[in-house]
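Of the protein chains in this complex, one is absent; all others appear in place.
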Amino acid sequence: MAIIERPAPGIIVPALPAGAPAITPTRTFGALKRPVASTGWKSWLFTVDHKKLGLMYGATAMFFFIVGGLEAVLIRLQLAAPEGKVLNADLYNQMFTMHATTMVFLFVMPMAAGFANYFVPLQIGARDVAFPRINAFGFWCFLAGGIVINLAWFLGGAADGGWFMYAPNSGPVFSPSKGVDFWTLGLQIAGIASLTGAINLIVTVLNMRAPGMSLMKMPVFTWLITVVQFLLLFAIPVITVALFLLTFQRSFGAQFFDVAAGADPLLWQHLFWIFGHPEVYVLILPSFGIVSEVLPVFSRKPLFGYPFVVFSGAAIGFVGWGVWAHHMFASGLGPVSVAVFSVATMAIAVPTGVKIINWTLTMWGGKLVFSTAMKFSVGLIVLFTIGGLSGVTHSVAPSDTQQTDTYYIVAHFHYVLFGGAIFGLFSGFYYWWPKMFGKMLNERLGSWNFWFMVIGMNLTFGPMHILGLQGQPRRMYQWTEARAGEGFFNIAFWNLVASIGSLVLTFGILLFLINIAITARSKVRAPLDPWNARSLEWMTSSPPKEHNFDSIPHVHHLDEFFHRKYEEDPVTHTMREVATAEQILAELERNADAHIHMPSPSYWPLVLAAGLPIVALGILYSIPVAIVGGLVILYAIYGWSLEPSVAADSDYEGPSSNGHEVGATHG
Amino acid sequence: MNHRRLSLLRTGSTLSVTMMKSRRLALRALAATGAAAFLGSCATNAPQDTWQPKGPNAKMIDDLQQPVFAVAGIIGVIVAAAVGFAIWRYKDRGQPIPEQTHGKPALEITLTVIPALILAVVGVFTFRVIFDLARTDDTQLVINVTGQQWWWEYDYPVQNEWGITQPIISSGQLVMPVGTKVLLRETSRDVIHSYWIPALNGKRDAVPGRVHTLRLEADAPGIYAGQCTEFCGLSHANMRMEAVALSDEDFAKWVAGQQAAYQSPAEGTLAKEGESVFLNQCVRCHQVEGLQRADGTLAIAAPDENVWSGAAPNLTKLMSRNTFAGAMFDLLRDACRDDVWRADSAEFGAKYLAGVDETCLNVNDLRAWLRNAPEVKPMYANPALLADTNGKYRGMPNLGLSESDIDKLVAYLLTLK
Amino acid sequence: MSTRGYIVIALILAAITALEVSTYYVDFGPLFLPSLLIMMVIKFVMVVSYFMHLKFDNKLFSWLFYTGLFLAVGVYITALATFQFFLR
Partner (left out) sequence: MVETATHDAHATSTGLSNVKLGMWLFLGSECLLFGGLISTYMLYRGRVSDGPTPEQIYDIPFTSVSSFVLLMSSLTMVLAVSAAHKRDDRGTNLWLTVTALLGATFVGGQVYEFTAFYNEGLGFTTSLFGSSFYTLTGFHGVHVTVGIIMLLAFVAINKRSRVPGSKSESVEMIGLYWHFVDIVWIIIFTLVYLIPV
């Protein structure tokens, strides 16, 4: 895969010798010697470097994006015409379940985790995350989870209960294939990645900021990622409980959702949505963060109302906990609960609105440069707003009872997810690509990429508003001419438009893949500061060296990098360039730290994570296998806990001697 | 339950209602112009259009949602316009890097408070409608509705004021009197389903182990289409339903017809042979009230022993309905069907009550159903899967009937009226 | 905190536990439920504050932990309330 190719160091070669830092193994517990390679496949397999892991998250997520997208295209092909014959009912049900699962859990979440991994340490001026090995473990859990979930395709059929997997339809009788079992166990494993990642990143942000970087000087991306990690920290255990209950019912005969025994199916709905609603903010806030980085850079202005954006982010995170039952307005909660949740849901539009308003005002009075990254960000403002506003129409509970489970909902969440989350991520790709790979994505192709995606996305999901308000329900493997209506609102016409739109969209995304391929082959190096950026991650070489910064910068401003480059003219109040990026970097190099201890690679995270799918498969097929998996896990934990995080003589000797350490801890 | 009780409770809050109305009118006008400009003219919309209420409950929702859509539309336009303007006005034309202003708190707070106020207003009206729609104290007719994979059963409990002196059990089409406050009491026999007739009200889930209520009331006679909207497994897409509103007199006729005694086909007819095939094959699952075995005992179906959900449609008056198998198939040929659906209010009742006769019967679909039901409607009725369900079917199995048996059965089913 | 301090706390905890168990044998009437819940909370807070040092540690730890705790309490009580759990 092109994007995990590690490119050579950037043109601005820092004064430090380019050779790999000398890391020698220590004898540790275990059968294998401690891995040391810093190039080659082993350096990826055993790495604990947050940047490598970020790229691994990204590449894997990109793969799953294509998988989930192809599933979506199959859905659209099936629905292009009445009585579609592309998929049968059973396959169709698996298709939309896996489409959503893949997109949500295996694309947007890990892609955001990838960006967070790569850029949070850089943005706060750290050399790595707080627990590098746990970081690696998280990645392998995500991969293992994704594999387990998808394994079901080859072992008797994938999960078929819809992504929210309502009980009792997900029970052993109503969903007899093993698909749901793979789904629950796979998500459980992937959940470990999110939980450990959350703890890791929160500690990193709290504890490993460069000197002077107070919380209110942190870049907004880092802030919103932190909010997301808190959401994950508290939401993952809820889905964990739900998944355990379902596994216990399906595999061990527990009765949690067995109505005959007196169970209440609404229990699952509550548990799922207590997780599920915070989850949708987990999906969107990273993109909000990216946009909040990109807009100021390309408006040449600081983010308008920085504290408002930060606090509204926290407010969204908080209020997001009190609205879950808006997914259950038709479930029969009773009027009091419905009324309370309805109004609470409306409240969440306020902090979200604050963001939209501040972004628009950031552009206001700026000097707008329309790079591809900027285009995607501006696209997000408009498209997300459309989705958010349809969300507000759902929050009016009585009208939601007309809308719920129709394509109008499908329109809502694709606008916020595709027009929001995905556009934000694409903005991030174009913005940070030169940082990650030292090469620029092609801007011309990027423009085509953007326009095809905008048009394709509106063609695909715009008509779904009409389809839904005309009463077409979700999750129907076929629709019938008999209920299509005539004239402008004809369902047949708009279904066809949506399907064609999805092909346009596919082409748009294909352009992105082509762009990656072209860029990977190109030999042109990116300039050091291609966008005239503002934050710390740009204050190092592209791609950054293993230890990120030669010397840890001292921070005095929000937008530190920008303020090192520019000063305000006291008379005209315009900004005057006082230093180039090259000069600033050279300065940092001159003061390079000595004795940088980077955490050493380790194979225990991989071994530990490998034990989990063995246990999962064991639960489904044979308990002895599960026990073997358990032993692997125990062995790995034992080895891990005896292994120091930094191998004994891994000291990296820099040219000067004012010591600074990574600050990474055991873990 | 009072027949035709006038609801006086509503007049209590005339004042606020008028206030609400005038505001609503203004907003509606806005919405209407917006919609008209954007959407063009109105042709026959899909039968499940959610913006065409045909009864007071749906109307209440619509009155609430139209202004909300209008407000949302306006905000959307404002945001798009502001962004558009900024793009056009502040594009990089070589201007100097602007002053690094960090925001204007007063502006921020204003722009935060305005949306909050708008939503507070929306919230108040929402509250009212939620509680109005939850009322059950003005009910005039109760119908029990049970969802199962993948059809709906209607059970009219005894209500003498409506002439219902013995329970009526039916499926597929919900028959109800016009202008009457009907209360559905919903539940399910297996997984969660959702009952939804968009022209009459929003959805309410039918959850196993729970009973939920849903108000329905239709303004005019006619057929109102609906669809199960909670994902309920393989044939969720094929779980439809229709609500049929009849005038009071026609409803009384329907009730009488449903309670009419069973009439065995005359000896020697094909239908009579069909009756015995039915007794052999179908009575395992399907009840026909009054049907007797050869030995004179009443035939009692035992669907709970054969079907996982524990029920199969009651076929006593099969031919009084227009559809079958979860309203997936029409019992009427297209021409006859259109005749009923398109009939005007005055004629509709008579046409509907005529039911299905030989000339109008959609033989092809019915025969296909009897020949091999799981082939035309996806169901887990494959004997290979019975291990998971203690030998019970989910849906109707393929019974391997011969063509001549099917002839006989069709003839017999035609008599069930 | 001194060893003796810890032992005192443990003794108080033991005493409360004894009191809790006594509700099983002695009829507390309408006070039964509230008193049990209050005793539970006291024990909880004591272990957290003294044994887990939260009272003496940096406030950040308290913030992190109590956020989770109160979120859990709030969310799950609301969820149970929608089942009419507290009306039964």
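Residue numbering begins at 1 within each chain, and the chains themselves are lettered A, B and C in the order written.
As a convention for this text, contacts are C-beta pairs under 8 Å (C-beta built on N, C-alpha and C of every residue); 3 or more make two chains touch, one makes a residue touch a chain.
Here the structure is a predicted model, which is why all the values come from computation and not from measurement.
Here is the thing to keep in mind: the chain we left out touches A, C in the whole complex.
Shown as candidates are A:L206, A:L445 or A:L513; the residue that touches the absent chain is A:L206. Considering A:N88, A:Q255 or A:T574, the position touching the chain not shown turns out to be A:Q255 (whole complex). When the omitted chain is restored, the residue from A:P307, A:G365, A:P530 or A:P644 that touches it is A:P644. Taking the whole complex into account, subunit A touches the unshown chain at residues 130-131, 195, 198-200, 202-203, 206-209, 213, 233-238, 240-242, 244-245, 248-249, 252-256, 258, 261-264, 267, 271, 597, 599, 638, 641-646, 648, 661, 663-667. Think of the hidden chain as still there; on subunit C it touches residues 3, 6-7, 9-10, 13-14, 17, 20-21, 23-24, 33, 36-37, 39-40, 43-44, 47-48, 50-52, 58, 60-61, 64-69, 71-73, 75-76, 79-80, 83, 85.
The working rule: only the chains that are shown with their structure count from here on.
Computed from the mean C-alpha positions, the centre of subunit A lies at a distance of 40 Å from the centre of subunit B.
Our note on geometry: subunit B versus subunit C, Cα centroid distance of 50 Å, whole angstroms.
Annotation for subunit A: residues touching 2 or more other chains are 264, 266, 334. Listing the residues of subunit A that touch subunit C in their complex gives 206, 230, 233-234, 238, 264, 266, 270, 274, 321-322, 325, 333-334, 337.
Chain contact summary for the complex, subunit A toward subunit B: residues 88-90, 93, 161-162, 166, 168-169, 172-176, 259, 262-266, 299-302, 304-308, 330-332, 334-335, 338-339, 342-343, 346-347, 349-350, 353-354, 356-358, 360-361, 363-370, 378, 381-382, 385-386, 389-390, 392-393, 396-406, 408, 468-479, 483-491, 566, 568, 572-575.
Within the complex formed with subunit A, the residues of subunit C that make contact are 60, 67-68, 71-72, 74-75, 78-79, 81-84.
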